[in-house]
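Missing here: one protein chain of the complex. Every other protein chain is in place.
The block that comes next holds subunit A.
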Amino acid sequence: MTELATYNFAYLDEQTKRMIRRAILKAIAIPGYQVPFASREMPMPYGWGTGGVQLTAAIIGPQDVLKVIDQGADDTTNAVSIRAFFQKVANVAVTTRTEEATIIQTRHRIPETKLNANQVLVYQVPTPEPLRYLEPRETETRKMHALEEYGLMHVKLYEDIARNGRIATTYAYPVKVAGRYVMDPSPTPKFDNPKMHLSDALQLFGAGREKRIYAVPPYTEVVSLDFEDHPFEVQRFDKPCTLCGAEQVYLDEVILDDKGGRMFVCSDTDFCEDRRAHGHVGPMLAPNGPAADGLPGSKEAAE
């Protein structure tokens, strides 16, 4: 790799990494608190994961194995380009297998496979401030965090119920971390919120444009906000994954044709492939299953 000479290891210079690591340490010390940091220009546009990439670059070492997912998939543009970026600038091993990875950078999903204590989950965050849409002033939201004034968060959930009869927030569902800070878990579906609670893995959140880093240390309480008479619920799917037959996982809808044909498959591609490799089959791949274009009943498979 001769072109490595033109880059410092993992792209960022050592002073920048030091600055980011200090922010990470502070974030871990105060779970859920948004630590400001001097976000750098990265060779990709804002909104493509510049915060997550800076976190990964600051913590990655030559021995690490990196996995990058976007909406659960390893093969989408964002995931492929970030993975290629780190292969080039850090020459680290990359994988699509969740169990093998030591650092998993993610956009919008937490892997279905339970993470372990040797893994770090790095989230790409567009809007770190959970109170933002109701309170546009940064000075005011900081004060609200400092004084633990989180009534406004419930105003949002109240509005949801008043308009839709239930809490209709399905992603970026606000959580309270370690009984203190209310945090935006990035646009992950609320299906993944319970996985954050008492997780074995360290979870880091980076917002490049907004210049904020926050963290959930391992084994930290993460509680989704709710009302006593409208408790927190995750999305449910009444049909298993069409390809691997998995239940209790988050499914993506895939449109098959313009006649209303569609199927629901695991959003976590690695999880789905792994199950199929172990011989699990869903309705579409089953020997006597319905043909792909038919798929009767799949229309009401999702919530």
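Convention: contacts are C-beta pairs under 8 Å (C-beta built on N, C-alpha and C of every residue); 3 or more make two chains touch, one makes a residue touch a chain; residues count from 1.
As a working rule, contacts and distances are computed from a predicted model.
UniProt records the chain missing from this view under the protein name "Putative phosphonate transport system ATP-binding protein", selected from "Electron transfer flavoprotein subunit alpha/FixB family protein", "Putative phosphonate transport system ATP-binding protein", "Aminomethyltransferase" or "Carbohydrate ABC transporter permease".
The chain omitted from view is touched by exactly one of A:Ala29, A:Ala84, A:Val155 or A:Leu198, namely A:Val155.
Among A:Ala117, A:Leu134 or A:Val254, only A:Leu134 touches the chain that is left out of the view.
Subunit A meets the missing chain through residues 134, 143, 147, 149, 151-152, 154-156, 158-159, 161-163, 226-230.
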